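Before we start, here is the structure in question, set down as structure tokens.
Of the protein chains in this complex, all but one are displayed in their positions.
Here is subunit A:
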Amino acid sequence: MAQKKGGKSAASDDPEELARMPLQAVLLADTFNLKFRPITLERPKVLLPLVNTPMIDYTLAWLVSVGVEEVFLFCCAHAEQVKEYIGNSHWGQSHAGFSITTIESNFSMSAGDALRFIEGKNVIRGDFILITGDTISNMSLTEALQAHKDRRKKDPDTVMTMFVKRSKPMPLTHQTRLGNDEIMMAIDPETKQLLYYEDRFDSSKRAVTLDKSLLADNASLYLRTDLEDCCIDICSPEVLTIFLDNFDYQHLRRHFVKGLLHDDIMGKKIYTHEIDSSYTARVDNYRSYDTISKDIIQRWSFPLVPDVLYAGNRAQMRLQREGIYKAPDVTLSPSVRIGAFTAIGSGTIIGENSSVSNSVIGELCTIGRNVSIDGCYIWDSVTIEDGCRLSHSIVCDGVHLHTGATLEPGVILSFKVEVGQNITVPAYSKVSLLPQPSKQDSDEELEYADTNSGVIDSPSIASISPANIEHDHVSSFDTEQSVLLEGGLSGVGYIWTSCETGNEEEWRYSVAPIPVEKLKEFYAKMFDEDESSSDGEQTGITHSGELISESKSTDFDDSDGEYKGDVSKFEKEVEETFERALGGVAEENVQLEINSLRMSFNVTHAECAGAVFQSVIKSAIIASNSSKSNLLKATIDAIERSKGLLSYFITNVDEEIEVILKFEEMCMEITREFAPIFSSVLHQLYDKEVITEDAILKWESEKADADESDKVFVKQSEAFLKWLKEAPEEDDEDE
């Protein structure tokens, strides 16, 4: 294997060899996931229409436009349908501009398997483009291709260039506009080398874990969350051999890219190329189907737009004002209201007083009177009878909606489903003629598709009268444990229960816009976060305002966010320390410990004093055994015992006031049992010279203009205060 690899890279190092190598592309016409179930049970995803043109046509048109000469089309599920389509379209013909070779494998279950299979075919000779058949792009490749070749000449370990595009994720829901999860990438700003890739990044955590070596090895590093993976890569032939060597690699990104980035031994390098003005997107889920359809209608993908015949096999539409695309032979009743950004395919008939907006309607559809269609994707040959209401749904080929049916947002109706009269299909339901496969084979779409392909492709379903089908389904209803659509006489189809993603996540990937309630919920959540942080800010500001005189509170503002929590934590810590001090720790050590706590929690001296005093009072409560008579005595004892500590921390008038205020607060809230003896304790504190006369008088004057309720303790200690005021001369004389 190593020899082979060496030989290959040597061959591709030769510049002349590179020059005349025809540009090859591997097009994976299978997505190896179940996101488009149940539609993909009957038709491969690449053939699903996107604004009335199969997705694969967009991809092939782009490959032609960038000068690809050889396309290897890898088909797996529904390979016959893909091959038939390619054979009948002009892509398979000689003048298409490239040669297209289909490679079929029924055993591949992932992109990794597919690439291993292609490696086995030995058809890739040089750098190739790896793309899936559901990618829409109009970018130019020349620059990136040249850059890739230059890098490979310099460093043969370069194996891949990934295309990325700037796209801001939604701040509320943390998903991109295509419905994908946020991606976090670390990119070297100089070389554009990809250093880190995380496709399930959650920016709501506001934290990211990086390998230490990542920061150590790179002088500078861009961490970006505003990038979207275009899912188009320029690969070197080594990519195939890497897949062969690592037979457990399945997913292109999750396994291959992450694997290479974490693997230091092989030293393979992946680079990124950011595209700026051009458009690239991949239809990965229903949400992106909706978004990309609208992008195409708004012409971001020019020239891949409905009124330009890039694919050459569909009827031309004409663009009218307000972004309305209409095929020339559409029959509209004069009273039909067509809203902005709508496309209507040829042969479609719309009856009186119907309204269509933001929707795509396929070919040969019959739409009755008084129908309202908003944000829907209606494919070909659909019949919608009078008075139906459709909003934000996908309606596949051959569906029949009887009079008065309603589709709520997010409904998917698969091929040939019928909805009975006046039936409402609930939001986000998926309805198919085929029963939902049981859990174990739902993991493997391919297997299931194979076993059922006979049923799907056979014309029998189409020829059975609706009544018959219904009968069949009724009989299978019990065994399959699926729910038959309560369609009265005419409804046909099973409602699928969502299995892959939980029901609560359904809105995230649906065609329907995110419900207003959801957005409000998210908004409220975010607003809460903002609120709490701004609260913190406010407290921080007021505290710092109080403490401007304190020289030590310089970096105080920085920690405002968690300030409030810190003070209470600090008090708790002090309390614990104090309890230990009661156990017989030397007073100096306690002082030291509390001081260091004060430093580490970055609180003020006054708060520290308050906390120490609180601890003293609390210790008194414990000592008194909660009997009221003992309380005063215990308090006096406690104050006496920790007099040294208190006087150490309480050094000036401000701190003394803080202590009184703290005590007051405690009496009102935590330790209500102190309330009756407030004035006696105050007296004790004065006696023990913990608190000076000045502080007490100041406290009184501060309280003078407070509420009546706040003055309880001032009134209680009125006698004491009076005595204080009368006494000063005596004191002076004493001293």
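What to note about this one:
Definition applied: a contact is a pair of C-beta atoms (placed from the backbone, for glycine too) under 8 Å apart; a residue touches a chain by one contact, two chains touch by 3 or more; residues count from 1.
By definition in this document, contacts and distances are computed from a predicted model.
One chain of this complex is left out of the view, and of "Translation initiation factor eIF2B subunit beta", "Trafficking protein particle complex 6B", "Ubiquilin-like protein" or "Geranylgeranyl transferase type-2 subunit alpha", the protein name its UniProt record gives is "Translation initiation factor eIF2B subunit beta".
In the complete complex, the residue from A:88, A:101, A:146 or A:316 that touches the missing chain is A:316. Only one of A:165, A:192, A:282 or A:662 touches the chain withheld from this view, namely A:165. Checked against the full complex, the one of A:122, A:213 or A:277 touching the unshown chain is A:277. From the set A:29, A:61 or A:367, the residue in touch with the chain omitted from the display is A:61, counting the whole complex. Annotation: of A:88, A:106, A:146 or A:298, A:298 touches the absent chain (contact as defined above). By the touch criterion stated above, the residues of subunit A touching the omitted chain are 61, 64-65, 90, 94-97, 138, 165-168, 170-173, 175, 177, 179, 226, 276-279, 287, 290-291, 294-295, 298-303, 308-310, 312, 316, 318-319, 323, 340-341, 358, 374-375, 392, 512-514, 516, 519.
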